[in-house]
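I have a structure I would like to understand better, so I am pasting it below and will then ask my questions one at a time.
A protein chain is absent from this complex, but the other protein chains hold their places.
Moving on, here comes chain A:
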Amino acid sequence: MPIIYKQKVAVLDGNCEVDLAEELDAWLAENPKRQLNLKSLTHAHTAIYQVMIKHGISVSVWPADDQDWHWLKVAIDSKLYDEETNP
């Protein structure tokens, strides 16, 4: 299972394709405090990233090579910044 949904955290594992975006979106929409564990994520479709950026997710664990994901941190931060400045 590329995404395992727990109560507060969803664990993304391996390759997450476009078809998982809708479910992830719904899960994050239910509770904005939910987090994502990206430790084992190796690849995700743009639609998945779009969902993450849309919800300004909080990441509980970044992948080991977290430098690779800096762009996502920036994208999420800019979303949060937008929300704070334009509530």
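In this text, a residue touches a chain if its C-beta (ideal position, glycine included) is under 8 Å from a C-beta of that chain, and two chains touch if they have at least 3 such contacts; residues count from 1.
To be clear about the criterion, contacts and distances are computed from a predicted model.
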| item | value |
| --- | --- |
| Protein that the absent chain corresponds to, by UniProt name, given "Multicomponent Na+:H+ antiporter subunit B", "Chemotaxis protein CheA", "Uptake hydrogenase large subunit" or "Cadmium-translocating P-type ATPase" | "Chemotaxis protein CheA" |
| Those residues of chain A which, in the complete complex, touch the missing chain | 18, 21-22, 25, 43-47, 49-51, 53-54, 65, 67-72, 74-75, 78-79 |
